[in-house]
Structure formats: structure tokens, C-alpha cells
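Beneath this line is the structure, given in C-alpha cells, with notes to follow.
The chains shown are only part of the set, and none of them has been moved.
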Amino acid sequence: MSLNSYGHVFRVTTWGESHGPALGATVDGCPPGAALSEADIQVWLDRRKPGQNKYTTQRREADEVRILSGVFEGKTTGTPIQLMIENTDQRSKDYGDIAEKFRPGHADITYWQKYGIRDYRGGGRSSARETAARVAAGGVARAALAQLVPGLRVTGYMVGMGEKDIDRTRFDWDEIERNPFWVPDAVAAEEWAGYLDGLRKSGSSVGAMIEVSVRGCPAGLGAPVYAKLDTDLAAAMMSINAVKGVEIGEGMAAARLTGEANADEIRMGPDGPIYSSNHSGGILGGISTGQDVVVRFAVKPTSSILTPRKTITKSGEETEIITKGRHDPCVGIRAVPVAEAMAAAVVLDHLLLDRAQTGGVRGPIG
Amino acid sequence: MSLNSYGHVFRVTTWGESHGPALGATVDGCPPGAALSEADIQVWLDRRKPGQNKYTTQRREADEVRILSGVFEGKTTGTPIQLMIENTDQRSKDYGDIAEKFRPGHADITYWQKYGIRDYRGGGRSSARETAARVAAGGVARAALAQLVPGLRVTGYMVGMGEKDIDRTRFDWDEIERNPFWVPDAVAAEEWAGYLDGLRKSGSSVGAMIEVSVRGCPAGLGAPVYAKLDTDLAAAMMSINAVKGVEIGEGMAAARLTGEANADEIRMGPDGPIYSSNHSGGILGGISTGQDVVVRFAVKPTSSILTPRKTITKSGEETEIITKGRHDPCVGIRAVPVAEAMAAAVVLDHLLLDRAQTGGVRGPIG
């Protein structure tokens, strides 16, 4: 069963805890012949790495990935690829408080209730540190995509932070790489810097809204009716720590529209169908249309804040807790590279799945 | 692979097209010994059945379910349960227009692109008619849940229709069964009736917002990190036709909150932990807390409207289309029993999965 795995054909199993010796991803089903080196993966891990600026946790991790199997002479062989990242900053400290008290909004209490045992050090398996393994696996997915669909680009970016939204009239793909928030709006980037600094200093935290676009996605990907492309993207995003909502294209706002307002009319372009708009987010009936695939999700504010919150201990005593330590004022920032990685894995998975289903056969138009 | 199946242990495969001889669900992994008859399932199918009032499609289907296997002397045996619903209203008509033109916002074009063949009669496999099979399977899930967790209740209801929202101060569980919209607000029910009648007469359509609550859900359900309870609920809802967004608890709004505002503080009650609020929607770290599990999703307006829309034909010619016929002005209404069924299946599935994982072991509190 898929407890710690995702994907139908491109199948990733992540493993490891926040403060164990290492964590990583076992990647099965990657096609043979794709060029892949540790550097190809490291570049994505470096984007997610903590401690790079004052807006993210000050935990220091090299996050150096090692490929232990599945690659020979610089190419994937079709056998399982094992990616390992050693934990280096396992700061020796007293976990007594967290070992006994459940932090509100964390998985402490539910892991305890479910398993009757939990690795409380840094959240154990429930820590967002697990997402490093996802980013590494996403690097493999990108390598395979580069071989199979050269023009395809998977790009994540923030579109909201707390009460602040981007202005889509200023949307600039190139701006994404220029600021610490991966926000495609230079004005917002500057404004958000001050806003988040204030939150950080006050020991508070704030939620975030993130969007991922897949440009150059071929039509025909998605397996109705329970492995739809949107279903799998929704599951992938919802599986990321602290995510509370996911939407495709028009998303939740579609509930308020009429059929006339929501329709994407179809015209014939030189290379196939073109659409007057993209309310659908590039997916109809669970299958990609050839337009940009657009998925968006909300990350809740981290519960690790300096304001004391009421809680209980394992023995049922009522108490209060303050979560000190090295936490992110906006954990959503670091969710951007994670979401990109998940989207890349889903798209590759559906490319491979479609080969199995249809062999790439397509109904011609025109 | 899970192309037409959902669930880890309680595994449902649906089959059938809108205008084929029959459709149904193959249900595998239902525990033995649960009381189950056709009537137990029929009651849920009758809620979804079309043609019951002027707000839903006038297609007339008896939607009578037959149990073909897996039940002996009124009880489930642990073997696969086959549920079949014959299609009776396959009105003989000319599909010529739909066979050649792609309806904007429908899966017509993507099915054609992917498979190179499609059953265009009534949308074929992409029709919402497939959801009858889900409702039938949900009836089996409810029967097993009734045996395993007697107090558990799965209830769906509308919380928004187009621009109209419910007023949560008027929320009344008993009102849900009293109006054709399954809306828990008597004032809204009346107001929406007029609103929808206007839309229906003008040949337009509108989206909807639906919520499902699971009351009495035990703590400890959900399998981190890729079969989280919220992940599986999100996938289940997103797989329903026309759904464009899914959220848990605070949902998309969590992006705008601070950590202080979003925290659910914990106190000790007589029977275990109690929470000051339910921003989490009853799920932390992907595992149920014992609070109500709350999932919400948006259904887009149906694209079948009387206003002509631009489109193309299979041969690539540009044209227009009006979708006549027996369609719903608010397809979201009939999504309510479907969503309930999906939620029931997910919760049962996680109960069974948890037995495998932990054998029901629980970490004691207090």
C-alpha cells in the first residue's frame, strides 16, 4: 500500500526522520537512459535548503545528496535510484518539553495517538524536513522530463503571503528567481520583505498561497477516473506539510461563476486547438488539454510561535507551551521548491502511464 | 494501477458509460459479517437519482441496484461485492452534433486526444452518470461503518450556490433533509429556490460549494505521509466530475492567518483531549484528531448552457455549439450524495488500513 510512496509508474518512497542519521528517497520506475548526476539534483535541493536568509529556519544543513544506485556512467539504468541526504545539524539539546507536551497544530498528538510511540526529536517523521527527499526525487523527475519532453517547464512561485497578494498585472516569470520569496512581482517582493521581518521579530507566523504552472505540458495526460491529472496533483500538494487547500485553474472561485463566465471557448490554431481562456487550469475530464496546467494551494501558518498556547501533556495534565527554536515565520516559502518537485513527479508519472495505456496514440484534430 | 479504482484496503473499481447497458462498482476488501441488502444501498442512490425535482436533469433513471456477489444470507462474506445498475433511459436520439463538435468545458476533446476513440453518447465514461456507482459503493461503506463504528455519521450539504452563501449562525443539521439542496439553512433554501429557477429558465448554470462532515470519527486514522487522511479526502473529492478545488478545515483561508489565529488549543476532557476550535478540520499531520473531519469543495458550473459557445469539430473546423437536452442548472446539487459516499469510503478504508498498520494500538493520554 502507498503509505510512504507516490506515483503510479514513477514511484517514489521517502524515508527518514528529522533527527535520524539520514533521510532520502527510493525512486523506482525512472526510464533508462536519462542523463543524471548528483549535481543535477543538488541544484534543486539548494533552493529548498534552510538557513539561506533570515526568512527561513536557521537550522544549518548541507543537504548534500548522494546517488547510491540506479545510475551508471552518468545515465539512469531503469533500476531503482536511491537518494540519501545525511542529517548533519542534529544539535544536541534537551527535547524534554516537546517529548512530554503536545504542540498545538502539530502532529505530535496524533502520531502519539495512532502509533503509541513517536520520535519527538524535531517532529520525527512529521517534520517538514521530509520534503528534502521530495525535492531530490523531483530532480530525478526533471532529468527524465528533460529527455522526454524537452520544452516542458515546471515553475512554482508565491502568489500570496498572509494578507498580501501579488498583482497579476505585474506578473514576471523572470522575477521569480530574483527574490527570496519566489514571487513573480518585484513590487510585492519588496513589500513582503518588510511585512515578514515584522512577523519574524514578533515571534509570529503567517500562511501562504503558492502556485505551480506546467508550461509545455502535452495534451492527453491523465487517467480517468481515479488517476485524473488534477486528482493526482491535488493529492500531491495536499500531502505537503501544512497544506490545507488545493485548487486547479479557477479553483474555489468556480463555485461562484455561471457557465457562460467559466467556459473556455475553443478555436483552431496552427498546431491544434487553442483556447480563449484557461479557467480549466489546463485539465478537462482529468486529462491535460495542452494549455498550461495550473495548480494552487494554501499553506497554514506554522504553529511554532512565541505566544504561549494552551495544551496538555502525555499524562493528560493541562499546561502551556512556547515553541522556541529555529522555525520559519512563513513556512510556505520553502514549500515552493517542494511543490515544483511534486508537480514534476506527477507530470512525468502521467507521461509514463500514458505510454502504458495508449502507447502515445492520439486522436487527430484537423 | 489505480486508473478506475480508489481505496487502499476497501477498494472500489467503477465501470460503465452513460449510455451503455449498465454501470456499477466492484467493491473489494469489505470486511465480512456486515448486514447488507439492496435496500440499504438503494436509499442512498435514491438521493442522487435524477429527475426528482425541477432543479436536476430530467433524465429518468430508476437507478435500481442489484447485488450480484459477495453477500450471503444478508451479510457480507469478505469476497468482492458486485453492484450493477442498468441504464434504462437511453433515449434514442441523434448524437451527430456532439459526435463531431467538442463541447467547451467538457472532456470531449481530451478523451478524443488521449484515446483516439470515444463513446460520445451522453459523454460516455466522462459523464457524471458514473457517480451513481460511487453512491452505491458508498452504501456498502456505510454498512461496514455501521458495524465497526456505530456512532459515526457522514453528512454532506451545500454551503454555497453561485453568489449565495449559507449563514452559519442558522446552521441546522435537521434542515438538510428538508429541502432539495441539502442546505442546512432554511432561509437559504427558500432564497436559493428562486435564484436557481431563474438560472434554469434562462438556460444558464451556476457553480456550488459543498461541505462534508464526519462526526464521531475516531482519532488515529490516516497513514502518513502519502496516504494521509486529508490527502485521500482531497483526491476523492477532486476525482468527482467538475470539482476544481478542495479544502480541509480552515482551507484556503489559512493562507491569510497568523499562527496565533490558526492554532487549535488543547485541553483535557473527560474522555480525552478536547480542542478550543477546529481550524485543522479534524486532521493533524494527516491523522484524525477525534474532532469532526471537515472537507469542502467547489463544483464548477456545468458547461451545458443555451448560450452558443465557440468551438471546433474533429476535423478542425471552427463552429459554435448550444448544448440542448436534459442538463442540470446546478450540477453541484447532485454532488452532495456523491461526496458523502466518497467520504464514507475513505473513512472506512482508513479504519481498515489502521487495523493493518497498528492493530488498533493507541498511545494513551492521561
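The chains carry the letters A and B, assigned in the order they are written, with residues numbered from 1 in each.
Everything below uses one rule, namely that a residue touches a chain if its C-beta (ideal position, glycine included) is under 8 Å from a C-beta of that chain, and two chains touch if they have at least 3 such contacts.
All figures in this text were calculated on a predicted structure; none of them were measured in a lab.
Peer 1: Tell me, please, the full copy count of this complex, given that what is shown in place amounts to 2 chains.
Peer 2: Counting every copy in the complex, the total comes to 4.
Operating definition for what follows: only the chains that are shown with their structure count from here on.
Peer 1: Distance from the CA centroid of subunit A to that of subunit B, rounded to the nearest Å?
Peer 2: For subunit A versus subunit B, the centre distance works out to 26 Å.
Peer 1: Under the stated contact criterion, what part of subunit A meets subunit B in this complex?
Peer 2: Those in contact with subunit B are residues 1-6, 8-9, 14, 102, 104-107, 109-118, 125-126, 130, 160-163, 199, 204-209, 219-228, 230-232, 234-235, 238-239, 241, 244-268, 273, 276, 279-281, 283-290, 298-305, 307, 309-312, 314-318, 332, 353-354, 356-358, 361-366.
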